[in-house]
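Note that one protein chain of the assembly has been removed; the remaining protein chains are unaltered in position.
Think of it as A, B and C in the order they're written, each chain with its own count starting at 1.
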Amino acid sequence: MQSLSPNLPPDTQREMLRRMLTIRRFEERASADYLAGKIYGVVHCYIGEEAVAVGVCSALDRGDRIISTHRGHGHCIAKGADLNRMMAELYGRQTGYCKGKGGSMHIADFGIGMLGANGIVAGGIAIVTGAGLAAQMEGKGCVAVSFFGDGASNAGPFHECLNIAATWKLPMLYICENNMYAANTAAAATHALSDVAARAAGYGIPGVVVDGNDIFAVYQAANRAADRARSGGGPTLIECKTYRQRAHTERRGQPDPRDPAEIEAWKGKDPIARLERQLREQGHLDNTGMEAMEREVMAALEAAVAFAEASPFPTPEQAAEDAFAA
Amino acid sequence: MQSLSPNLPPDTQREMLRRMLTIRRFEERASADYLAGKIYGVVHCYIGEEAVAVGVCSALDRGDRIISTHRGHGHCIAKGADLNRMMAELYGRQTGYCKGKGGSMHIADFGIGMLGANGIVAGGIAIVTGAGLAAQMEGKGCVAVSFFGDGASNAGPFHECLNIAATWKLPMLYICENNMYAANTAAAATHALSDVAARAAGYGIPGVVVDGNDIFAVYQAANRAADRARSGGGPTLIECKTYRQRAHTERRGQPDPRDPAEIEAWKGKDPIARLERQLREQGHLDNTGMEAMEREVMAALEAAVAFAEASPFPTPEQAAEDAFAA
Amino acid sequence: MRELTYNEAAVEAVAEEMRRDPKIFYMSTDALPPLLKEFGPERIRATPITEAALTGMAIGAAGCGFRPIVDWRQVTFCFVAMDQIVNQAAKIHYMFGGQVTFPILYRAAVGGGGQVAAQHSQSPYSMFMNVAGLKMFLPSTPYDIKGLLKTAIRDNNPVISFESSRLMTRKGPVPEEDYAIPFGKADIKREGSDVTVVALAWLVHEALAAAEELATEGISVEVIDPRSLVPLDAETIRNSVQKTGRLVIADEAGPTAGFSAEVAAVATEDGATFARLQAPVKRVCALQVPIPYSPILESHVFPDRKRILAGIREALEGCSPRQQTAR
Partner (left out) sequence: MRELTYNEAAVEAVAEEMRRDPKIFYMSTDALPPLLKEFGPERIRATPITEAALTGMAIGAAGCGFRPIVDWRQVTFCFVAMDQIVNQAAKIHYMFGGQVTFPILYRAAVGGGGQVAAQHSQSPYSMFMNVAGLKMFLPSTPYDIKGLLKTAIRDNNPVISFESSRLMTRKGPVPEEDYAIPFGKADIKREGSDVTVVALAWLVHEALAAAEELATEGISVEVIDPRSLVPLDAETIRNSVQKTGRLVIADEAGPTAGFSAEVAAVATEDGATFARLQAPVKRVCALQVPIPYSPILESHVFPDRKRILAGIREALEGCSPRQQTAR
C-alpha cells in the first residue's frame, strides 16, 4: 500500500520522480562504464533505494546538510549535486568534484550541504553530528542528516552520536537505510532485533519505521523529524526498510549470495515504478510526460558523460597538491 | 527499604559482609599509603559501591569470569583475589600480581577468572565479551561479567558488544555501575535518559535497574541473569544505582566538585552499614561477631601490607621482560 | 612444485592450522566461503561490522585458552579497533606481568594500486611497528605468506599479518608438506655485491626486476626481503650493507617515520655498517600524501621499478669526491 501523497504540488511530486530516475539512470551508466574500464576502483550502486535519499532530501532546504556512505550517488543527486562534476569525478578527471582524487566513494559538495560519501562504515555519523552541532550553534533553524546502513547501525559511532544528539537536542535526522544486508551478511545474523528503530527508545528519542520504497512515507517521516529538529525538539531515528537490487559492488563475475526469489520480489516493489504508477493514477503524469522526463534525464546524463570525457585527466604532479590547505 | 535476604545461609550472608568490609578497609589503607608515597601513580577508590561487586560475584562460580575498570580493587576482592599479591602490586613489588608492572589500574588474576582492571573507559567490555564467547564455546555453563561505569555506557563498545552478545546469546552479565558521575561530569549531562538499563530493549534483552547499595537486590538480579545466561538465554543488562563516597581519584588537595549534601546523603545509604544492620536485626550478627570480623579483616590487611613491604622491588632489568610471551 | 596464489596459500595455512588445533576460530565481517564450508559457522564467524569489538573479543577469548584469528580485511578498518590493538592487545601480557598468554592472529590487507582512493589504499604497518608488544610481518610470496602465517598462528602473542593487496592473485611455488618460517629471518631474494635493496611485499618484485635490468649493465644488486617487520632481522640487513656499502629501501608506504626510516637508522647507528657505507641511504617510497583515486595520480604516488632503478643509480654515485675528502 502506497501512503497518500502529502500536501505537495504535482510539480514537486514529478520532481521527486525525476530525481529518482536520474539516480537510476546515472548508476546504470556508471555501472556500464565501470565494466567498460572507464571508471575505476569500486562502484556501489543505490539502485532500488532511491526513494530514501529523494524522500528525505525533499524535506530539506539548501542550508541543511547531509552525509552519505560508500553508496553515495543517490544522496548526492537527491541533494542537488551537479551530474557533470559527479561523472567527471568517476572518470577521474580534473573537473570532478574532488579533482579526481576521490572517486565514487568520496564525492562531496559542501556548497550544497553534501558533506561527502565515506568509505568507512559508520565513518560519517560523527562528522555529520558535528554539522548538526554547527547548525545548532548557528541558530538558523537548519538540520543535519546522517544516512547509514543496517550494517553501520551496529557500530560504535551510531550509539555515541545518537546519545550525544539526544542529550544536546541536536537538530539531527538519523536515517538508517535497512536494505537487509551488509555486503554478504544478512542483517538477521547481526542484529538481535529486526527493527533498528527500536534502539531510539534507549535515548528517549522517536524511532520510526517506514517503508523505504514508499517515497511519500519517507518524505513525511523526514518532514516531521525535520520540523521537530528545527524547533529544538532534538533528533529522530528513521529506519527505512528497503533493498538493493544489485550486488554489493559492481564487479564482473561476482556472485550475489542472496536468494534470487527475494531479489525478484523486491524488484516488484521498485520505488520508481511505484511513484510513476501513483502519479499516473492521480492524473499527474501521462505517457508524454513520462517520455519527456526520460528524455530529459538521459540528455542530462549524456551531457555529463560528454563533459567528463572532454575533461582533462589530472597531471601526475597534482598528486602532491591538496594534502594541506593554505 | 532493604530487599529481603534471599535463600542464603547466614554464613554466606556474613561472608558477603566480610568481603565488602575487606574492600573498604583495603582501600582506606591503599589511600593512606598512596598519600604517604608508598603507592604510586593513581588510585581510584570503590568505597561506597562495594555491594555491587560483592553482590554480583556472590552469584558467580569460580569458573565464571569478570572484567573490571580503572576502579578495580572491589572487583578483585569480590572475585577472591589474594590481598597479599594485590597489595604487593600496589607497592610495586616483584611479588605483586603483575610483578610491579601494572599497579592499581591493571590488577588481574586469570587463575580466579578476574581478567583485569583496565585504564581505558569501556576498554574491557569487548575483552570480557570474548570471554563470554569462550564460555559459550566451552559449553560448561560458565558466564562472563562486564563491570563498567555510567560513563562507559555512552561509549561505542557498550553498543557493539551488547548487540553481539544479544545476537549470539552469549552468557554475559553487563553490570553498569551508575554512580552518577564520570570523573567530574554528571551523568545527567551526558545521558539523554537517567536509566542506562532502558537501552537493553533495543537489543531485545532484559534491562534491570536495582538499588546498587542493596547487596541482596544486586545479588538476586545477578543470580537471575546468571541462571538465564547459563541456560542459553543470553545476556542481561543490570544497572546498579550507587555512589562513590570519595573523589574520582585519591589526590591531595583535589577538589570534589559534587554537592557536599549529596555526598552526605549517600553516606547515609552506605551499603556496608546497611547489611550490617540487617544481619543484626535478623539475629545473624552481634557485637562480638562484628568485632571479630573487623579484627580478622584488619589482620589479613596488615599481613598483606607486611607481605608487600617485605617483598623486593623488581630489578631494573626486569623492565625488559614480558613484552612478549615465549 | 605446485603453484598457489598468495591468497590461496594464506587460506591453506589457516585451514591446515584449524584442522590441527580445535582452539582456533575465525571472526570477520564476512565469512570466507572456503573456510566456512569446511569449518562451519561456529568456527568461521561472520560478525557485525564492529572491528573494535572483534579485536577485543579475541583478546578475551585468547586469555581463556582459545586461539582466535580476526580478519580485519582492509587494514583501513582496523583503525576503529586501535584502542584494542594499542592499549589492550599490545600491552596486556606485559602489564599483567606475563601471567597468561594471548595467542591472536590479526589479518589485514595493505597497499594500493586498485584506484580505491585514500581510505582504501593504506600501508600503515609502520604505525604498528612503533607500538611495543606486537609482532608483525608482510610477505612477498605465496611461500612466505603460508610459512609466516603458520608461525603466527602457533605464536603465543598477538601477531599482525599484513598482506599485500597487489599480490593476492600472484602465483608461486608452495610445497605440500608442512613448514613454518620463523620471525626475524630476512630472506635474501637475490644475492649481489654492489648495492643492497631492502624491499617489502610488491616492491620486492619490483626490486628484483630492477636488479635484473641492472645485471645487464654489470651492476650486482642484493635484494633483501625482511618478511617480518617485528622482529626485524637487522643482522642480515647490516651484513649486506657491510658487503655492498650502499643501501636503498623500497616501500609502498610514505617515508615519514616509517619502515624505511627504521631500516636507515638500523644501518647507520651500527658502527661496523656505518663505517662501510659509501653513499647516503636512499629511501624509495610513496609520496607522503593520501592516496588519490585517478590512475594517473595514483601511479605517480607509488614507487615502482623505475624509481627503484633511479634510487640505485643515485646510491651508486655515492658522495661527490669533494665531500668524501672533507670527511
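We take it that a contact is a pair of C-beta atoms (placed from the backbone, for glycine too) under 8 Å apart; a residue touches a chain by one contact, two chains touch by 3 or more.
Here the structure is a predicted model, which means the values were calculated and not measured.
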Visible chains that the absent chain touches, using the contact criterion stated earlier: A, B, C
Full-complex contact with the absent chain, from C:Ala90, C:Ala108, C:Leu138 or C:Leu208: C:Ala90
Chain not shown: contacting residue from B:Pro10, B:Gly41 or B:Gly63: B:Gly41
Selected residue (touches chain absent from view) among A:Thr22, A:Thr69, A:Asn84 or A:Thr129: A:Thr129
From C:Gly63, C:Gly113, C:Gly133 or C:Gly172, residue that would touch the chain that is not displayed: C:Gly133
Given A:Glu27, A:Glu160, A:Asp211 or A:Asp270, the one touching the chain that is not displayed: A:Glu160
Interface residues of chain A (partner: the chain not displayed): 65, 67, 96-102, 106, 108-111, 115-116, 118-120, 123, 125-135, 137-138, 144, 156-157, 160-161, 163-164, 167, 321-326
Chain B residues touching the omitted chain (full complex): 40-42, 92-93, 98, 100-103, 105-106, 118-123, 151-152, 154-156, 182-185, 189-191, 313-320, 322-323
Missing-partner contacts on chain C, residue numbers: 52, 76, 79-80, 82-83, 85-87, 90-91, 94-95, 117-119, 122, 124, 126-127, 129-133, 230, 232, 253-262, 264-265, 268-283, 288-290, 292-293, 319-320, 323-324, 326-327
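Basically, only the chains that are shown with their structure count from here on.
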Far-end chain from chain C, centres as C-alpha averages: B
Interchain centroid distance [CA atoms averaged], chain A/chain C, Å: 37
Rounded Å distance, chain A centre to chain B centre (Cα mean): 46
Overlap residues in chain A, where contacts from two or more other chains coincide: 154-156, 189-191
Two or more partner chains touched - positions in chain C: 47-48, 50, 52
